[in-house]
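This is the structure I want to talk about, given as structure tokens.
Here is chain A:
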Amino acid sequence: MLKKIGVYHLLPFIIACLFFFISYQLIISDLIDNNVDVKPLETKIISGAQTQLKDRYARLDNDNYELNYIASIKNKKQITLFGSSEFSESPYVTYNFLPSKKNAQILGVGHAHHQILSILIELLAAHPENKGSKVVFFLSPGWFGAQGTNSEAFVEFAKPNFLNRIVNDSSIQQKYKVHIGRFIDLKHSEFEGVSISMNYLRGVYLDSQLSQISNTQLEQFINKNFSGTKHKAIIPKVEYQLELTYLTPPPSIIINYDSIAHQLKNEFVANITSNNLYVNDDYYTKYLLKDDGTEREELITEIDISTNEEYQDFKRLVEYVKEREMEASFIIIPYNPYYFKNADIYLPLIDSLTSTLESNNLPYYNLYAGDTLSYDPGVLTDVMHFGDYGWMKVNKYIDSLYYGND
Partner candidate 1 sequence: MGMIKKIARNTLIYFLLILGYVYLYAINIDAVLNPSKEQEVKSKIDFVYQQF
Partner candidate 2 sequence: MKDFLIEIIDEIAFTRVDLDEKLWETQVLDSITVVELAVEIENEYNIKIPFDEVIVENFETVNLLIDYINKKLT
């Protein structure tokens, strides 16, 4: 019995494996490489004038949006804001308010789930353009609770052109590529139809890990030989040819932030009738009221900074921002402590964020509040998104930081 299996199955299987390795080494790898050589790739050129000087792109859906985003990074008169679900259409949101009031050039990028890894990829894609750029990051505490970027958001925000550009840019430090590659490797089973640049980045990560036993031998073999770093030559180059636009701002206009803000806050508080959580009525009835008429209760789960994916992404982002000498600032969005009764559980995280920023000399505006005493009602319109009052505080901060006005 055993002999039969050995002779008719084990032996053929071993011979077949040998054949496969030999034929791969001799013929197939050559075939692929040759095939690659005969198809020289043209550089994809996206060109045009900068047209988007305010407002926001929820996602960078087409070449024109990409072009305007890259232009926004390159244009040192324009500020680029990176954020997620707090970005809305309200006239008080920074990218609406400051452009309309004082002709400032400000573009917002992102919507829900646009987290640090996606932002880092967008910045890396603009590596040749981003030296000294003016950028503002809106950090949501929810990102850290979500344990990093999810694969669906990655597919949505990590545009093929951007990834291709990162792969082809040899002046980008390897550690950033490894960082993206690690994410792709971690989530690779969740992707369908992985692109070559994704495979390349994954290969960069796997190469960096080769000394450690992280994968099976076969998988390593496959990654190294077929889809890893070997085929960089066939990833198309992407170039943006930009014509920047500059607005001339009217001579320093002084905006009375405090009075507008005060009025907005009073209106907000006066309009709430359904609750005493300082949450607007619509949101409250829609999300916080359960079917039986009682109030939903929710607590924040504690997180471990040392293993938190989003926190690792944050540290990489700070490194990169420093390296590129960007004029960067960070806005830390609070949780509503009237609703999240244990909001103080995130204070250590917020401390780590601020101390990292301080040690890197990066300005930040921390609105996080661990309890109701330190929370300024009206900053949030609900439990985690800025209200108009909150936006006015942010506008004042940005105006003073980037335009030197109070």
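In the analysis below, contacts are C-beta pairs under 8 Å (C-beta built on N, C-alpha and C of every residue); 3 or more make two chains touch, one makes a residue touch a chain; residues count from 1.
How were these picked? Simply put, all candidates are chains of the complex that A comes from, given by their letters.
Please read these numbers as outputs of a predicted model, since none were measured by experiment.
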| item | value |
| --- | --- |
| Touching chain, any copy counted, for chain A within the complex - options 1 or 2 | 1 |
| Contacting residues of chain A [partner candidate 1, same complex] | 7-9, 11-13, 15-17, 19-20, 23, 32, 35-36, 39, 41, 112-113, 142, 150-155, 160, 189-196, 198-199, 222, 226-227, 231, 234-236, 287, 384 |
